[in-house]
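With one protein chain withheld, the remaining protein chains of the complex are depicted in position.
Letters A and B mark the chains in the order given here, with residues in each chain numbered from 1 onward.
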Amino acid sequence: MIFLSNLINGLSLGSVYAIIALGYTMVYGISKMLNFAHGDVIMVGAYISFCGTAYLNLPAWASVILAMIVCTALGILIEGLAYRPLRGTGSLAVLITAIGVSYFLQNAALLIWGSAPKVFTSVFDKLGNSISLFDGELTITWEALFTLIAAVIIMVGMTLFTGKTKVGKAMRAVSEDNGAAQLMGINVNSTISMTFAIGSALAAIAGVLLCSSYPALMPTTGAMPGIKAFTAAVFGGIGSIPGAMLGGILIGVIEIFGRAFISSELSDAIVFGVLIIVLLVKPSGLLGKKITEKV
Amino acid sequence: MKMQIKNGRLSPYTKNSIISYGLVIGAFVIVSILNSMGMVSSSLQGQLVPICCYIVMAVSLNLVVGISGELSLGHAGFMSAGAYTGIVVSGILETSGLPIYGRLAVAIICGAIVAGVLGFLIGIPVLRLRGDYLAIVTLAFGEIIKNIMNIVYAGKDSHGFHLKTNPDLGLEEGGRMLLNGPMGATQVQRISTFAAGFVLVLITLFVVQNIMNSKQGRAIMACRDNRIAAESIGLNVMKYKLMAFTVSAALAGMGGALFGLNYSTLLPVKFNFNTSVLILVFVVLGGLGNIWGSIIAATILTILPEALRQFADYRMLAYAIVLILVMIFTYSPKIKNFTQGFIDKNFKRKKPTAQTEGGGQV
Partner (left out) sequence: MKSSFAKKFLVVCLAMVMVFTFAACGGSSEGGESEGGDAAGAVLKIGSSGPLTGGASIYGTAVKQGAEIAVAEINEANPDLQIEFKMEDDEADGEKAVNAYNKLKDWGIQMMMGTVTTGSCIATSAVTFEDRVFELTPSASSADVTAGKDNVFQVCFTDPNQGVKAADYITENMAGSKVGVIYNNSDAYSTGIFNAFKAEMEAKGGEIVAAETYPDDTNADYSAQLNSCKSAGADVVLLPIYYTPASVIMKQAKDMNYAPVFFGVDGMDGILDMEGFDTALAEGVMLMTPFNPWSTDENVASFVEKYQAAYNEVPNQFAADGYDGIYALYEAFKATGLGTDAANADICDAMIGQFTGGFSYDGLTGAAMTWNDKGEVNKTPVVCVIQDGIYVDQ
């Protein structure tokens, strides 16, 4: 039972990582940059949703939509103001700018919402007690269940979106070859903005789900999940949507299992150790494409 | 990234390194004089050693990121290895009667050796990877080193040196804890000085500039600019990259030992991802492959948060905005074209001189 219970927790944590990793992967795919501010967009999403329910008395679903709208706008704004001027200058310059944006978001949140942690009311609060199985030996929380379902829906949705719709195809084209896509009449700027918008909206959902399960909300809430999700995206092969999903879930499960069965002191070392081994065996991640280089 | 080697008396490289040493020595002399005249504020005085450490860290990371072209996100891990080695060695030698400078030197050398060996061992698997995959693995190693430091306990007593992964070292009366797991090192004797920091900066400059100007250095840069072409002419890419990585780790260990011995306490969390990123910011802001840029950027960005204290609550917000703006203004192609056009129009005469001066740097 302990095994099953830990497995469920791992899957749920992993699903949150997966949703965040999706945002990382999509942005990386299209603009070849590591958006380190992504973790902080999650935090902003969670704060907006918190404010929606606590101050505006919105129902839970409405606060989630509000958070998605705000984060979408924020994502487009960040891309337009901080990243677009640096497009085409190599990924390192944009990486440092992203770190600057991350500092900015954290400190702005500190000034707006204060340093005291807020306790996030779970959006599934109304559903009551958790599901109890095997005479109470195994409990599954609504949060865990819905996080998992949300992750699956989002993954299927994103796969269909990038595969079937025009905008999605444009995204793939731009991430394949920016210049050629432009020649084919694709508006590269708006396509990249679109990607940031979608990634940020997903970040808002991830923020709400993360804080529903682990309710302490602080300006630094997004930092560590952000790094873990970045790890997950690379683990699964950065740029690949199913890869992000797989990577996220594996990282979550390894983290919880490592903590439960090996050593809670070294759980992070175990996660990163597995990552290193996998990358040494498969240098482009689990589902990553191997790109042949030409001279 | 063109190299321009001229047939003049002094190659631009030699000229450049002479200028670099001169400027560093000049800065040291000026600060020392001002300091002895009591004209340096306590705030700046307290930062002299950390500034030297960060310069060493930035220049050594530049060797990996700028010159060898591999993005490393775990540089703080090597700093931590050097710092803790330095602290332990200095702690053991405390009763040996060695003069303080000798002790500091031994501690720094040991820090460099341990970090260098670690860099070599980590480099072998890591450098097989490329680009962002390499970045994430260096990040992973940095986190693992930090995680392991959390469970290392060390102490010394009359029976000698003890090292364990739990706090029950069984030290006898009079024994002393050197490393205390998550509480890090406490009661460290602070023996770092600005002069030692200055010597380390000179050593780092000497090592890195010599590597850049050597046959190996040119091979490393050839690998960076075009790996496949470099391989096709028979360069052993892996060997050169490993060399750069190991040297960089050893230098970082040196800087770390100096840093560790500058404070009475050092927590393992100090060397987290944020510190690695901080050093990377120095390197990128100073310019990839530009040693002098790293030195200036490390100095300014270490002083900046202190100078911004008058903004009180808005201090870190101001820091973030300055960082973003500086990045955009220095790297944005549009702004670059605009200012370039402006300069062309108004100062056309000066342009050729500017190019010859800057030409040799990368």
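We adopt the following convention: a residue touches a chain if its C-beta (ideal position, glycine included) is under 8 Å from a C-beta of that chain, and two chains touch if they have at least 3 such contacts.
What you are looking at is a predicted structure, and each value in this text was computed from that prediction instead of being measured.
S.K.: Can you say which of A:121, A:159 or A:182 touches the chain missing from this structure?
M.R.: Final answer for the missing-chain contact: A:121.
S.K.: Would you mind spotting which of B:50, B:155, B:217 or B:253 touches the chain that isn't drawn?
M.R.: That would be B:50, which touches the missing chain.
S.K.: Which residue from A:68, A:174, A:204 or A:256 sits in contact with the chain not drawn here?
M.R.: Of all options in A:68, A:174, A:204 or A:256, contact with the hidden chain holds for A:256.
S.K.: Looking beyond the chains shown, say which of B:96, B:158 or B:310 touches the absent one.
M.R.: Result: among the candidates, B:310 touches the missing chain.
S.K.: Go through chain A and note every residue touching the omitted chain.
M.R.: 2, 5-6, 9, 13, 50, 54, 89-90, 107, 110, 114-121, 130, 132, 136, 139, 141, 143, 210, 213-216, 218-220, 223-225, 255-256, 259-260, 264-265, 267-268
S.K.: Taking the full complex into account, what residues of chain B touch the chain not shown?
M.R.: Missing-chain contacts on chain B: residues 1, 41-47, 50, 147, 150-151, 167, 181-184, 186-187, 190, 263-270, 272, 285-288, 290, 292-293, 296-297, 299-300, 303-310, 313, 315-316, 322, 326, 329-331, 336, 339-340, 343, 354-355, 357-359, 361-362.
Please note the rule applied: only the chains that are shown with their structure count from here on.
S.K.: How big is the gap, in whole Å, between where the Cα atoms of chain A centre and where those of chain B centre?
M.R.: Distance between chain centres, rounded to whole Å: 32 Å.
S.K.: Where on chain A does chain B make contact in their complex?
M.R.: Listed in rising order, the residues are 28, 34, 36, 82, 85-86, 88-89, 92-93, 95-97, 99-101, 103-104, 106-108, 110-111, 227, 230-231, 234, 238, 265-266, 268-269, 272-273, 275-276, 279-280, 283-285, 293-295.
S.K.: In the complex of these two chains, what residues of chain B are touching chain A?
M.R.: Within the complex, chain B contacts chain A at residues 65, 71, 125, 128-130, 132-133, 135-137, 139-141, 143-144, 147-148, 150-151, 226-229, 232, 273, 277, 280-281, 284-285, 288, 313-314, 316-317, 319-321, 323-324, 327-328, 331-335.
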